[in-house]
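One chain of protein is taken out of this complex; the other chains stay put.
Entry: subunit A
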Amino acid sequence: MATPSKNMKAFYKQKKKNPTGGISKSKSSKATKPAATDIAQLPHGVSLDLKDDDIEEEEKALREFDMNMAYGPCIGITRLGRWERAQRLGLNPPKEIEKLVKSGKVKLQSLFDGRI
């Protein structure tokens, strides 16, 4: 897609500003937590915006991984499960995704899980 990344960030930023809106499943409580704990974990001098961008980058990369057809359907399977399956089937998924998912700061399942 030829969308400039700035626009994508702005698009995501809108969603981030309202973490509880529209999401009623308990699984998404993990998503609401980063907003509160991030403020607590911010070191001095680092602005909130920068931290948001970092989360966005990670979530963006994970969403790319979710949407990649080569690794199969993303619904009904955790991201880690899907990564491990891709690894086992010899699809060579990028190692960064594994680190991201195992880091625990991101959602365990794709955006659609629980909603479809």
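Just so it is clear, contacts are C-beta pairs under 8 Å (C-beta built on N, C-alpha and C of every residue); 3 or more make two chains touch, one makes a residue touch a chain; residues count from 1.
To be clear about the criterion, contacts and distances are computed from a predicted model.
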Record-based protein name (UniProt) of the chain missing from this complex, from "DNA polymerase delta small subunit", "BRICK1 subunit of SCAR/WAVE actin nucleating complex", "Cell cycle checkpoint protein RAD1" or "Ribonuclease P protein subunit p30"
"DNA polymerase delta small subunit"
What residues on subunit A make contact with the chain left out of this view?
69-70, 72-73, 75-78, 81, 84-85, 88-91
